[in-house]
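Removed: one protein chain of the complex. Kept in place: all other protein chains.
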Amino acid sequence: MKRENLLLLVVFILLALVPFAAELTGQSSWIKLVGQALIYGMAAASLNFILGYGGMVSFGHAAFFGIGGYVVGMLYHHFDAGTLFLGFIPGTDQMLITLPAAIVAAGLAAALVGALSLRTGGVQFIMITLAFAQMFFFLFISLKTYGGEDGIMVRRTNSLPGLNMKDKATLYWVVLGFAAAYYLFLRRLVQSSFGQIIAGIRQNERRMAAMGISTYRYKLYAFILSGMGAGLAGALMVNFLRFASPDMMHWSRSGELMVMVILGGVGTLAGPFIGAGALFTLETMLARVTEHWMLPVGILLLLVVLTSKGGLMALARKIMGGTK
Amino acid sequence: MILLFEQLLNGLQYGVTLFLLAAGLTLIFGIMGVINLAHGALYMVGAFAASWVAIQTGSFWGGLLTGLVASGIAGIVVELGVMRRLYARDHLDQVLATFALILIFNQTTVLIFGRQPLFTSTPEVLSGSIEILPGLPYPTYRLFVIAVGLAVAIGLYFLINKTRVGMLVRAGASNRQMVRALGVNIQGLYTAVFGLGALLAGLAGVMASPIVSVQVGMGDEIILATFVVVVIGGVGSVKGAFVAAIALGMFDTMLRAFLPATLQQVMPGPEAQALGVGISSMGIYLMMALVLLVRPRGLFAGRG
Amino acid sequence: MNRVLEIAGLVKTFGGLTATDNVSLTVNSGEIHALIGPNGAGKSTLINQICGELQPNAGQIHLAGRDVTHLSAADRVGLGLGRTFQITSLLDEMTVRENLGLAIQAREGSNFHIFDRAATRSEVWNETDEILSGSALGARSKVMVGDLAHGEKKQLELLMALSQRPRVLLLDEPMAGLGHIESQQMIASLRAARSECAMLLVEHDMEAVFALADRISVLVYGRIIAAGTADEIRADPAVREAYLGEEDA
Partner (left out) sequence: MKRLLTTASLLVAMAVPAYADGTKIGVITTLSGPAGYLGEQIRDGLMLGLDASGAPYELVVEDDGRDPNTGVQVADRMLNEEGIKVMTGIVFSNVSGAVVPEALDAGAIYVSPNAAPSPLAGEKCNPNYFVVSWQNDSLHEASGAAAKKLGYKTAVALAPNYQAGKDAIAGFSREFGGEVTEIYTGVEQSDFASEMAQIRDKAPEVVFQFHPGGQGIAFLKQYQQAGHLGTIPMVLSEPSYDAVILKAVGPAAIGVTGTTHWNSDFDNESSKALVAAWAAAHPDVPLTTYAQQAYDTGLLIGSALNKAGGDGDMAALQAAMKAADFASSRGSFAFGANQHPVQDWYLTAIEADEAGNPKIVTKEKIREAVGDVYAANCKM
């Protein structure tokens, strides 16, 4: 346990030093790259909670990511234009308001989708979550007020009292702070009473029912928590990139999140972050070398699946000599 | 009235195309338990191979044959090289591996054929229209697509219900363990089923190539609708896939055709149009959600 | 006598097949009621209806005087219905201790808490360790359940079911697949547990049934064809013909 905390602290410090390192080496785009990877890591980790720990394979997780992002975008749009959302809610650019709003909105959407989808299981669950995500996607594409397919530009990152959010390093540290907090939250969550129940449900739903656990309610609660996490990640992403678009909730984005989780290691805390970082770095690096970057990415992904079980985390453990 | 009839035909034609794709996918799903996101890539392979040969030789029929052979071979290669290692894995690994296959297929196609869409046209005998009702000319080629689709459906019915291979396929779709227990060459059966599924997907691609744009990524768009068909029909059921494909084709076409105009009766034109199209785009997903809420395993679910 | 479980006129059909045909039976507090019958008699179907995994077409199920016919499986557990499975059903990726601990946690509540530490809930783990140390599985508490022997899994299931403090326990073939010594252990465990709860015992092993049961009901083709004490059942000609006779032959 102690060793794990030490490792986390070292990783956190290294990540916190990224802006300085980027400054020193002149490769300042690393700030944006690592920041984005952290946010995707959060989204993937939120998915991993239901997918890896809860056994619910959701193929529509990007919807909650996108909804979280759109809440920030829409509130900014109304703030900028001085209009009211739905005729009575004023816009805002205060992060202390937009982030909670995004989390709540994504949670509500997850409650709706989860309540209906969790009546099925297996392949049907995969497909019905995908279906709901597609419906959200088409809904946001036809919202003319919010830019339709083009999305919403957020000219200024939301402000946080006392911080200069225009500074790239500051924004990065805010993101890192959220990512770290979310990681710790998830660690607590999977070790909590609820986390144990969810782990039990993944392994054997029938057994849990025989313990008097109404599995549907617990799964729904997990689904909502997970959706809220994705909403937070989406809200941060829009702040980070200053842009919200329906691409955020396209089905291929849901697929990408799944790829990150599987690549990193299903049902591990650090896996999704590692998977996000690896996929993101890989894509970015290869895209600079060749226009046909998809081919090597595809081949590498395929090799990872075929040759290893448990993704990069398992590989890392194997290399480190099975310390855990 | 004529318009309605024509739209029904359009729905039927879309439906049989979906069926060609869904039949293979549902069998692969049902028998091997594999979620194959890359099924649409085989559709693309069929379309590209057929179009390329048609351009080189000027013969649609030569292209048809090449498309079938190419997609069938591609399917068998994929089965032997990749799928075989995925049967014992969980759905997640299958999703990741077949997602990777999509990337590989798409980019390889770009490398071979470039990014420009390929040109194909309908064969001479099938160009033009037939006046099926007074005042209703209907493209001959589309009638041909419907005929081919229905013929394949009938062929599959006989294959599955009247032959020994079909018996194994049916048994495998409802109970995988049982086929293993029968001591059949299960690997051979798997390869054959996968090859057949790929062939049908390729056929759908060939059939679609004179109608739609033959371009990279064309399979990614239609694969979602195909999955919807498979799930609505019930995983593993070819009959379910047929019913669901036709129903979905009709439903989708009817929504697109009549919903905006219907909405215009109750709201201003432009908004009605936008809303109507928005809802029609969601239509198939809505249909799937509704079906699954009533029948969580689809319409014709097997026990497996 | 106090009826903890009462089933009246239960009917379940699958298509044209009637799997449960107007079955009524009771389990009184403190007794072990055995349900026997040949394969395909509909025993598992009946158990699944009592547990709440299947909905009957007609009839009622009362648990401690309360109608539970339309309650979910989980809610019935909350009202005092425990069960074991014919094919053991455990959490294979957890240890013996974690399995039992989770069962006790589930009973203790606070299951929606997301900020506590499940591993340090003393009320859960004290009881878990106490139960384990008093059982044959004490030495195996850190072993992954997936690695347990079949007999050990059966024992663990029983411990988990009892840890729920049920009023009545449904035992779906607890002897299935056990060797002779293991069966004797299981019989001893059940005998020890009879002071804690009533039991409905579905079993093929006649030795075990006659050793444990206060009353026996015989299910054939979804119907109860006979009920009574062990001696009455042994003597019943209909049972001999339909069931025991078959087995002898």
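Residue numbering begins at 1 within each chain, and the chains themselves are lettered A, B and C in the order written.
Rule of thumb we're sticking to: a contact is a pair of C-beta atoms (placed from the backbone, for glycine too) under 8 Å apart; a residue touches a chain by one contact, two chains touch by 3 or more.
Nothing here was measured: the structure is a model prediction, and the numbers come from that model.
Novice: With touch defined as in the header, list the contact partners of the absent chain among those displayed.
Specialist: Every shown chain touched by the left-out chain: A, B.
Novice: So which of B:58, B:137 or B:155 would be touching the chain we can't see?
Specialist: B:137
Novice: One chain isn't shown here. Among A:170, A:284 or A:308, which residue touches it?
Specialist: A:284
Novice: Considering the whole complex, not just the chains shown, which residues of subunit A touch the missing one?
Specialist: 11, 14-15, 25-30, 32-34, 36, 138, 141-142, 144, 147-151, 153, 155, 237, 241-243, 245, 247, 273-274, 277-278, 281, 283-285, 287-289, 291, 293-294
Novice: Which residues does subunit B use to touch the chain missing from this display?
Specialist: On the side of subunit B, residues 3, 6-7, 10, 13-14, 107, 110, 114-119, 121-122, 127-129, 137, 139, 141-142, 210-218, 221-222, 253, 256-257, 260, 269-270, 273-274, 276-278, 280-281 touch the unshown chain.
Just so we're on the same page, only the chains that are shown with their structure count from here on.
Novice: May I ask you to sort the chain touch graph into line, ring, star, complete or other?
Specialist: line
Novice: If you tally the C-beta contacts for A-B and for A-C, which one comes out higher?
Specialist: Answer to which pair has more contacts is A-B.
Novice: What whole-number Å value describes the gap between the mean CA coordinates of subunit B and subunit C?
Specialist: 48
Novice: Need the CA-centroid distance for the pair subunit A / subunit C, whole Å please.
Specialist: 43
Novice: Taking each residue of subunit A in turn, which ones touch at least two of the other chains?
Specialist: Residue numbers touching two or more other chains: none in subunit A.
Novice: Once bound in the complex, which stretches of subunit C touch subunit A?
Specialist: By the definition above, subunit C touches subunit A via 51, 53, 72-75, 77-78, 82-83, 85, 89-94, 102-103, 105-107, 110-119, 121, 160-161, 164.
Novice: Which residues of subunit A touch subunit C in their complex?
Specialist: 188-189, 191-197, 199-200, 203-204, 206-215, 218, 221, 225
Novice: Over in the complex, which subunit A residues touch subunit B? Could you list them?
Specialist: Listed in rising order, the residues of subunit A that touch subunit B are 51, 57, 59, 116, 119-124, 126-128, 130-132, 134-135, 138-139, 141-142, 144, 251-252, 255, 258-259, 261-263, 266, 292, 294-295, 297-302, 304-306, 309.
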